[in-house]
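Pasting a structure here, questions to come.
Every protein chain but one is kept in place in this view of the complex.
For clarity, chains are labelled A and B in written order, and residue numbers in each chain start from 1.
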Amino acid sequence: MTFELEAEVPERGVELALRVAPGETVALLGPNGAGKSTALAVAAGLLRPDRGRVALDARPLTVTGGGGQRASYVPPHARRIALLAQDPLLFPHLDVRANVEFAPRAQGAGRAAAREAAERWLTTVGVADLADRRPGELSGGQAQRVALARALAADPLLLLLDEPMAALDVAVTPAVRQVLRTVLAGRSALLVTHDVLDALLLADRVVVLEDGRVVEEGPTSEVLSRPRSAFAARIAGLNILTGTWRGGRVHCEDGSVVAGMSSDPAPSDGARAVAVFSPGAVSVYRDAPGGSPRTVLRAQVTEIEPHGDRIRIRTTRAAADVTPQAAAELDLAPGAEVLLSVKATEITVYPA
Amino acid sequence: MNPRRTTSILAVLVCVLATGACGGDDAGDGGERVLTVYAAASLTASFEELAERFEAANDGVSVELAFAGSSDLVAQITSGAPADVFASADQSNMDKLTAEGLEGSAPEVFATNTLQIAVPPDNPGEVSDLADLSDEDLAVVVCAPEVPCGAAALALAEAAGTTLAPDSEEQSVADVLGKVRAGEADAGLVYVTDVIAAAGDVLGIDVPESDAVVNDYPIATLADSDQAELAQAFVDLVLGEQGQAVLAEAGFGTP
Partner (left out) sequence: MRRTGSEGGVPRWILLPAAAGAAFVLLPLLAIVLQVDWRAFPALVTSEASRDALLLSLRTSTASTLLCVLLGVPMAVALARTRFPGQSLLRALVLLPLVLPPVVGGIALLYTFGRRGLLGETLEVVGLEVAFSTAAVVMAQTFVALPFLVVSLEGALRTAGHRYEVVAASLGARPTTVFRRVTLPLVLPGLLSGSVLAFARALGEFGATITFAGSLQGTTRTLPLEIYLRRETDADAAVALSLVLVVVAVVVIGTAGQGRVRR
């Protein structure tokens, strides 16, 4: 089953197209307001785009008229698309078992069949022993597992996950992620997340949204190791600079020139290119350094935060990881003018 | 804001609102004397007219009229309402007053009233006499026996030798009249004066036996009045030639 979505919602500045291949889990990444929730709402049938088309296995779910197409709209309950939100939203008046039985019962299954499905899915997510509890008696992690079992019991063709672990305690997140990893294997799903680990461990493919548009997509490992968008780079923990490829260097808009190792294939001359490098490869100076030819960027410190046993310096251009001693010696504080220096061998340049 | 100030502002506000609500009582400030007359609701038109004449004849006097059911008025007077004159629609409510010793002058009957059948102008129930009011198929409305007009209705039925079959026993004549006026009831028993006051909205049908049940309207000044003379002057006006003429025009009988 293939899921296809094209939507234009000018009111929210969204214009995007997505595709989920059979059995594929696609992670939807992007800053707040990038259009991720809008995409999910259109997929679930909660929002009708001004123009667009949503189809599941060639079965049209939302088709706005025009262009020779007949307008059609399948209501949410008939789409076979289940939703797992940040909050578990377990029905508070039903116990755990009845919550999971809800979907089979609503779809016309008999009592026994619904009960059997509930047992099965509760076991799958590892909370079979909680079947008689009330939602109010569950911890956050337990409740989200039950919510997952409930969504799976609906036997959806596509599962929408809207930051399913954002509201969880960090202590229980890994276990829930592991459960998700198991159940998402071989299942079509669209996962909205902020967490690079979710993308890495759960998704086959990543789509990055910015300002309502798809700015980057591809296999997860590729996007995270060679990000072309600022957001992907940021969540991958990498610095990214964009500019024009000329004479073997990236010329940024502010006039700085970045020298790096070009990827294969190399960007063509005069084309847009991105330079990617890790914060660990950046050295910080107050005065211009001498020596080997390096890229040197003039920047202003914006934030200073701990990062493992080092200090991460965020600046107006790129992030740098330095030792606490270095930070103290350089007397770094937000607002300080600094020079960032990166060896050409540490920088990879891709076509944008 | 400090609490004491808040409280005093509140107090001022309450006073302003309260006096505003009952501001009419302050007419005395302008040197005017105010005579307060409590009268049965059926006297509304007649007493408004008489009050005007009284004001015209007595410079610097204004008459405040309060109309309601006689029993409501008695209840208010016995709990200390500042009335100078009370005109009741029946003897029993006046008796309640004298039982408390609240009358200033001996009550005198100034008008009588008799019952009439009121029907909608097109008389859909084809009602012609009192016997029709025992027809179960007609929507008949009378006053409840607990109120004077209801007691009168019962007495009238007895005098005529029939039993009424009411669909509703209303609280007041106004309620009876309202239902007939709306066409909700085919017939109702009300006073002659009510039919006249309804001015064509209902049709009155005379009941021959009505002379057997005559309702007396007594009037008296009140003991607690601080202007007994003026109160008596108003009572005299009502009992006198002018008063009787005005009352007769409204359909009241002379005692």
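Note that in this section a contact is a pair of C-beta atoms (placed from the backbone, for glycine too) under 8 Å apart; a residue touches a chain by one contact, two chains touch by 3 or more.
Note that the coordinates shown come from a computational prediction; the quantities given were computed from them, not determined experimentally.
> Just one of B:D84, B:D132, B:E170 or B:D194 touches the chain that is missing; which is it?
Only one listed residue reaches the unshown chain, and that is B:E170.
> For a quick check of understanding: of A:A21, A:A71, A:A106 or A:A328, which residue touches the chain that isn't displayed?
In the full complex, the listed residue that touches the missing chain is A:A106.
> Hey, which of A:A117, A:A131 or A:A151 is the one touching the hidden chain?
Only one listed residue reaches the unshown chain, and that is A:A151.
> So that we can see where the missing chain sits, which residues of chain B does it touch?
That gives, for chain B, the contact residues 3, 6-7, 10, 69, 71, 75, 139, 141, 144, 146-147, 166-171, 175, 178-179, 182-185.
> Please give every residue of chain A in contact with the chain that is not shown.
44, 46, 75-83, 85, 87, 89, 91-94, 102-103, 106-107, 150-151, 153-154, 160
To be clear about the criterion, only the chains that are shown with their structure count from here on.
> Please tell me the distance, in whole Å, between the geometric centres of chain A and chain B computed from their C-alpha atoms.
82
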